[in-house]
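Note that one protein chain of the assembly has been removed; the remaining protein chains are unaltered in position.
Coming up: chain A.
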Amino acid sequence: MSGGPAVRVSIESQCERQVQEVSLDGLETYVPPLSMSQNLAKLAQRIDFDQSSDSEQESREPRSALKFQPSLWPWDSVRNNLRSALTEMCVLHDVLSVLKDKKYMALDPVSQDPSTPQVFQLISKKKSLATAAQLLLKGAEKLTKSLAENQEQRRQRDFNSELLRLRSQWKLRKLGHKILGDLSYRSAGSLFPHHGTFEVIKNTDIDLDKKVPDDYCPLNVQIPSDLEGSAYIKVSIQKQSADIGDLGTVSLFRRQPKAKPASQMWHLKLEAAQNVLLCKEIFAQLSREAVQIKSQIPHIVVKNQILSQPFPGLQLSISLCHSTGEKKIQRASPDKSKPDDHLYVLEHNLHQLIREFHKQTLSSVVMPHPASSPFGHKRLRLAGPMAYDKAEISSLQQSEGLLEKIIKQAKHIFLRSRSIQLQLNIGVEQIRVVHRDGRVVTLSHQEQELQDFLLSQMSQHQVHAVQQLAKVMGWHVLSFSNHVGLGPIESIGNASAITVASPSGEHTISVRNGPESGCKVLVQFPRSQAKELLKSDVLQEGRWTHLRGPYREVHWGRMEGRNFVYKMELLMAALTPCP
């Protein structure tokens, strides 16, 4: 107000319209400003047309005139406000400048209101905290309840999903509120009278607060008590017969079953129980037959072992080894026990034979035609109408029992293990050579004959060795001949030859081995590696160069290796390129 430079005031209208809505991407929509006619209408609405009397109008006129007088210009109120603001600011400025001198005016602090008593503050704080705490507690309770419900549901779901998995692999049925299952082979054709029923137990009562053990499973199975543990059938052949006192006490060492990583505990349990049942069935069948079949040397059945003598001096022992896993059973004869004499092949064959027998009961030859006739083999049904006699009927029912089949197999194994390649029977005037494949050659007393014979055998053997080596190394045998008709004639025996091809087909090795001419090895390379081949116009495409081309001879004497087989192996390895 008092002098001083003029204050420049910039004014700009607010230009703010009311926001009607804000869209989701932040765009604001404004209320559109009223048009001229709308504005006029708004103003006209303010006019009270009811007051139409003159006197009132006159008395009101000056007032209304005063009131109704529209502002001379729109910025009038703005100017007035600014002017008053400027006044205030000037006053403040003056007061502050007077205060600075401290001669005419001084500042005094304003006295504080007396503070509210401490106790009141405490109580109010406590109350507010208590309400806050209550809210939080309520929320926490709700959360824990829902979590507990989820866990319980999950446990139930886990049980159900485990049950689903169990059902996909084992037969289950519901009896009342119990879930029972069948692990016997009866639906596969077995006639063993064991029921094989197991029960499924829910295992969801564990306390989830404690740490869940790693092998926890919400489902457990209870198997019949006589099928617990694991079992196998031990088949062994011994040269000497065991002592009487040792019978029936076969060592029951446990073979650790291979635990498949993804299988559940119940699956392992059920599989083990099923195996025990099958072993029991096999052993029951064998012992039944051992008692009933009449043979020259009677079979001995003692406790869990069956002994029979296929050949004199040879003993076949079949025993059921069932370990329940609770206590370790000490070996019966510690020094004589040889765990490796168990013949896995025969055990496997026993399993296969019993399964064959199962399949027979399920085969369609047993089904009745017409449908009202009883079950039974269809050929046996003809026995009545065709008036078969006893011999024919017994020939129909002829089927070797399990025991006889196993004994035959044991005999075969024994004989095979005893046979050797060549057997030289040296007599008084002659030497008789019995070959493994049955050929018998009689040689005279001249040692040259034997030498020649052995030489020819050696050369043949070398070619056979190439054949075996090819099998092992993955090479294919293209041709093989024991008595080759080409090449120089041998004075002793015949030459033999073999051609083998590499797995990729790029190389071949040809071997010709004669007792006199020695060993000749040739190798065939692909055309692309042969330098002496001329380019020809006939072969248009490049793929023909992968075919095998000419042969080249190997200096066999200069090959590395202690003997023929080593050298051949090295050659094959050298010709098989690494991928």
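Please note the rule applied: a contact is a pair of C-beta atoms (placed from the backbone, for glycine too) under 8 Å apart; a residue touches a chain by one contact, two chains touch by 3 or more; residues count from 1.
We adopt the following convention: contacts and distances are computed from a predicted model.
From the list "Mediator of RNA polymerase II transcription subunit 18", "ADP-ribosyl cyclase/cyclic ADP-ribose hydrolase 1", "Glutathione S-transferase omega" or "AP-4 complex subunit mu-1-like", give the UniProt name belonging to the chain omitted from this structure.
"Mediator of RNA polymerase II transcription subunit 18"
Of A:33, A:139 or A:193, which one is in contact with the hidden chain?
A:193
In the whole complex, not just what's shown, which of A:142, A:178 or A:378 touches the removed chain?
A:378
Which parts of chain A face the unshown chain closely enough to count as touching?
Counting only chain A, the missing chain is touched by 173, 186-189, 191-193, 281, 284-285, 288-289, 292-294, 357, 361-364, 367-376, 378, 381-386, 394, 397-401.
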